[in-house]
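Note sheet for the following structure.
Removed: one protein chain of the complex. Kept in place: all other protein chains.
Entry: subunit A
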Amino acid sequence: MSKRKVKDVHRPIGECITQVQQILRERFCHQQLPDRPEGLEAQYKHLLELLRRSAIQGESNSVLIVGPRGAGKTMLLQCVLRDLLQEKEAQKNLLQVHLNGLLQTDDRIALKEITRQLNLENVVGDKVFGSFAENLAFLLEALKKGDRSSSRPVLFVLDEFDLFAHHKNQTLLYNLFDVSQSAQTPVAVVGVTCRLDVLELLEKRVKSRFSHRQIHLLSSFGFSEYLQTVRTQLSLPDDFTDRGFAQDWNSSIQTLCEDKSVEEALQRHFNSSKDFRSLHMLLMLCLSRVSVSKPSIKPADLLDASRLCLCDAKANMLHGLSILELCLIIAMKHLNDVYEGEPFNLQMVHNEFKKFLQRKSNSMYNFEQPVVMKAFEHLQQLELIRPVDGSSAKTQREFQLMRLMLDHSQIMEALQKYPQCPTDVKQWAMSAFG
């Protein structure tokens, strides 16, 4: 009875749209975990088994999860942990310590954080007592006291593992791995990193203590899987309140994915990167265009979003420059052509610009030196040009050597799109010689 009732529920369109937004945003922005990690079954099983043995049998282990950014390393680990903690035996035993190489930038901070997360006895409230040396001794003593059968296993998750390898003497890693290789408190050390050469970073003693287990996450899927992922990511789940709306939405997504232009845009993205984060960004842009008046994603939305994602940032910045600044950029481009990328200074650029003015015999762009200087400084602030390393405050500003941070293609593209660009400036830019 109630089921049919649910089926028949017909919500106002606004409510449905809100729900759609909510569900999909959670997927794209909150990194909601999928039910099962797609395409990573083997790695999933390996890691789950490993951590389960640590949790249940008290076996010490160490493992590295390696893969490019956005390949799903953290997602995999989180999935494994989620599933592991559903087992009562593991849930009751496992202690977790999560560290991030970007937050715990040295061993002192990392040790305090470990002590805090383990809630050892030298922690009062949120404060950890004792000096660095005392903390280390205390933690090691604590870990040493435990043994395989009686103490709770500790899971150390080291995000951005490679950064820990840059700590002084790699003390933390040595000690963690040493504990994992000796009959002390069972620990499982899971490092997450995107560097393929991470083992070369480890000092030989640390390396010897690491078990050399690596789980590689390399996104080896093809375009059809990618397309499938897009479809599932955009589709609504079956338990959506308004069945009718969900069906409409899903079929519209189906047609969207079959659209030729959409497929092309997605292919371009796929060619560029297999990263799921960038895909989420693209889909997020599409999703934000969905409204009550337009309750589905149209191919045009996706194309627009794709254009937004792929456009060139520096070229866009050029659109906002004044004519004088643009002229200076063009003068720099010519200088680069002539001197083959050698650095230049303001005086050279100004000369080049003056040459152009003389040829035109047009006083329209006749600016004073201070004005030109100001424009030049503005360009430096925008980081379109940057001073050559080493030549700093000593030299006068007019003679400070600079390099252009733009590619020629970017300049030409910007000129094409520049609103009401004077024709002579355009011609000057395109001419082979200044």
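The rule is short, and it goes like this: a residue touches a chain if its C-beta (ideal position, glycine included) is under 8 Å from a C-beta of that chain, and two chains touch if they have at least 3 such contacts; residues count from 1.
The rule is short, and it goes like this: contacts and distances are computed from a predicted model.
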item	value
Undepicted complex member, UniProt protein name, chosen from "Origin recognition complex subunit 1", "Nuclear transcription factor Y subunit C-1-like", "beta-aspartyl-peptidase" or "Hemoglobin subunit alpha-1/2"	"Origin recognition complex subunit 1"
Candidate in contact with the missing chain, chosen from A:26, A:121 or A:258	A:121
Candidate in contact with the missing chain, chosen from A:26, A:141, A:258 or A:377	A:141
Contact with the hidden chain (one of A:18, A:254 or A:409)	A:409
Which residue of A:21, A:74, A:181 or A:380 touches the chain not shown here	A:181
Selected from A:36, A:216, A:319 or A:359 as touching the chain missing from the view	A:216
Contact footprint on subunit A, counting only the chain that is left out	45-46, 49, 56-60, 66, 68-69, 89, 92-93, 95, 107-108, 118, 120-122, 124-125, 129-130, 132-133, 136-143, 145-146, 148-154, 169, 171, 174-175, 178, 180-185, 194-197, 204-205, 207-209, 211-214, 216, 218-220, 268, 270-275, 310-315, 341, 383, 386, 403, 405-407, 409-410, 413
